[in-house]
Structures are given as structure tokens and as C-alpha cells.
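A short write-up of the structure that comes next.
Note that this complex is displayed minus one protein chain, with the remaining chains in position.
Note that the chains are named A and B in the order they appear, and that numbering of residues resets to 1 at the start of each chain.
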Amino acid sequence: MKVKFLPFFLVILLIFVFFGFYKGLQNSNIYTPEVNLKKNIPSFTAKLLGVKNEISSKEIFKDDVYYLLNIWASWCVPCRDEHKFLMDFSKSEKIEIIGINYKDKIKNARNFLNELGNPYEIIISDLDGTLSIEWGAYGVPESYLIYNQKILKKVVGPISLNNFFEIKDLVK
Amino acid sequence: MKIIKYLILILIILNLSSIKAEDQINDLNIKITKNLRCLICQGQSVYDSDTEFANSVKILVQNKLRDGQSEKEIYSYLKDKYGEWILYDPEFNKNTYFLWLLPVLMFLVGGAIIFKLLIKTKY
Partner (left out) sequence: MTSTIGFYSLTFGLVCSFLIIFFSVKNFNNSQFFDNKILSITFLQFFFVTISFFSLILAFVYSDFSNETVFNHSHTTKPLFYKISGTWGNHEGSLLLWLLVLTFFIFVFLLKSQKQKKEYRILTSLIQQVIIIGFFFFLIKTSNPFNYIFPVPAQGLGLNPILQDPALAIHPPILYLGYVGSSIIFSSALAATTLNYVSKDWAKHIKQWVLVSWIFLTLGILLGSIWAYYELGWGGFWFWDPVENVSLMPWLALTTLLHCILVLEKKLLLSSWAIILSIATFTLSMSGTFLVRSGILNSVHTFANDPERGLYILIFLFCLIFLSLFIFFFFFKFEKKKKNLFWLSKETAILINNWFMMYFLSVVLIGTIYPIFLEVFSSEKISIGPPFYNKLIIPFLVPFLLAMAIGPKLKWIKSNFENKKHLILFFIISLLLSILIIRNLDISFLLNTVLVTSAFYLFFITSRDFFVKGFKRLSQNIAHFGFSLLILSILFNNIFSTEVISNLKLGETLENENFKIKFENIKEINEYNYKSIKGKFTVQDLNGSNEIMYPELRIYNQPNIVTSEADIKTNLLTDKFMTMNYIQNQDYFNIRYQVKPFMLWIWLSVLLICFGGVISFIKKYEG
């Protein structure tokens, strides 16, 4: 009895394991956290770039306005690629761009903006990177489309042409 | 053998004062960051990693500990931001019942088999 049951059980188990591995092969092994679209955006107070004044998140994000929060740094190469899209957005009336300057020197940040243009309404400074963690970010650049205190869309890495149109669609 | 004992004693004396005096926050910070997985180089803990992200998390944990937050609060904060994936020490919940119980079950089954083998024997 025991001898007959065991092979049967083993075969079932192995088929199960095979199936698990087979399915597992199709999943990506790199983890990207999911964005929670239901929760409100975090509230914080932070310093503005190059100024001593502090600003609270309530002062920045008003209702009924679309915001694009962009985490950037002058030393970040992909940030240069996406800058043209940010400049384009900044010309639009429908969307306000908020920058979080990530672990940067003020001088370098200013040079960067002088060179490529400044699309940001407000630039918050994040010297030690903790503010970006508050947003669930883990690299530069990352962008968040925000409306009525909720995140509508998150882009990890530079904004691509596709992302650019998606955001334009959402803002309509 | 004596030599080894002697050496160990020396080591203890050398290390004794240091460990007691160490900052508690620092210790807890190390413990917590060792248990966090870095999102940039995904095979390393935040503690081991030197990426910008890991360095920021180290600062964040330190700040939170200074604010008097507990280990659990910090874990749940980060879990909220990045998902359960960031914790190296999986919690005991419906997802991980099997993970924690299966090895122990195997141990018990193994023990039972050996026990049965011994019982069968007649002296």
C-alpha cells in the first residue's frame, strides 16, 4: 500500500513543481514596486532649493490642478533626455511641474537649469534622499502625475515619448 | 587548548568595553537595515549596499529611530512604500504559512520515520 501511494504522490508533486518553475520562467526576476493609486499622496514639509524657507505639501498641491512631480539631479544623465518633455509640459496651462532636486549641489543644479531651461514652478530640495523615499521612489529620475491628492501615474526612469503622450491624454 | 582559551580571553577584554558603549540607535539601525533589501542592486541588503537609495534609507531609518519610532513601525512604513518585498525576514501570514511550517513539518516527519525504525527493532 505504502509503496504504491508514494510514487503516485511524488509524481503529482513533481508535476506541480515543474508547472511552478515553468510559470516562474515567464516572470521577470527584477522587482518593481507597485504604485498605490488609492492612497493620498504623502504630506511633508521641505526646504526649497537654495532658499531657507520651508514649504508644506498642502501649500504645493491644490485640488483640481494636475501636477507632475519630477525627481531629478544635475548628475543624472537620463534626466537630460527627459528634460525636453518637461519643458514642453511647462508651456501647457493644464499642468504644473514640481521638481524634487535629489542629492545635488545648488550650483550644479542651477547650471543644469540655466543650460537646459527651467520647467519647474517650485523646486524642493532633497539633500539626503529621504523625501524621495516618502514618495516610494528609489532612483532618479522618477515622475508622478498627481490630481486631487492622488497619484494617477508613475514613471520610473526617464519619461519616454509614449509616457509623454499618455500623460497628455490623462491631463485632458 | 590552553593557548586558545587564553587568546579568546584576550579578545573578550579587547572587545568588552566597545560593545557596551556602542550607541543603541546605531545597533538597531544596523539590525534594521540588514533586514531591508535594496531595490537598486536587488541581491544586497540596504546595509551592505552603497547605492544612493540604500544610503538614503540608512539616513531615514536613523532619523526615524531618533524620533522614537519602533522597529516595527519602520518596517511597516517601508512596507507601505515599497511592498513586502523589501523585508528580508518574511512575516508570518497567509502567504508564508507554508514557508515557515514546511521545514518544521519535514523535521517532524523525519523524526517519526527514525522513531518507527527504532521501535520495530526487537532486542
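Assume a residue touches a chain if its C-beta (ideal position, glycine included) is under 8 Å from a C-beta of that chain, and two chains touch if they have at least 3 such contacts.
All values reported here derive from a predicted model rather than from experimental measurement.
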(Q) Considering the complete complex, identify which of A:K58, A:K105 or A:K150 is in touch with the unshown chain. (A) A:K105
Q: Among A:V11, A:L37, A:V156 or A:L170, single out the residue that touches the unshown chain.
A: A:V11
**Q.** Residues belonging to chain B that touch the chain removed from view
**A.** 1, 5, 7-8, 11-12, 14-22, 34-35, 37, 41-45, 47-50, 52, 55, 58, 83-90, 95-96, 98-100, 102-104, 106-107, 110-111, 114, 117-118, 120-123
Q: Identify the residues of chain A touching the omitted chain, counting contacts across the whole complex.
A: 3, 6-7, 10-11, 14, 18, 20-27, 29-31, 73-75, 103-105, 108
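Just so it is clear, only the chains that are shown with their structure count from here on.
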**Q.** Whole-Å gap between the CA centroids of chain A and chain B
**A.** 30
Q | Residue ranges of chain B in contact with chain A within the complex | A | 39-40, 42, 52-53, 55-57, 59-60, 63, 78, 81-83, 85-86
Q: Spell out the part of chain A that touches chain B in their complex, as residue ranges.
A: 30-31, 33-34, 102-103, 128-130, 132-136, 138-140
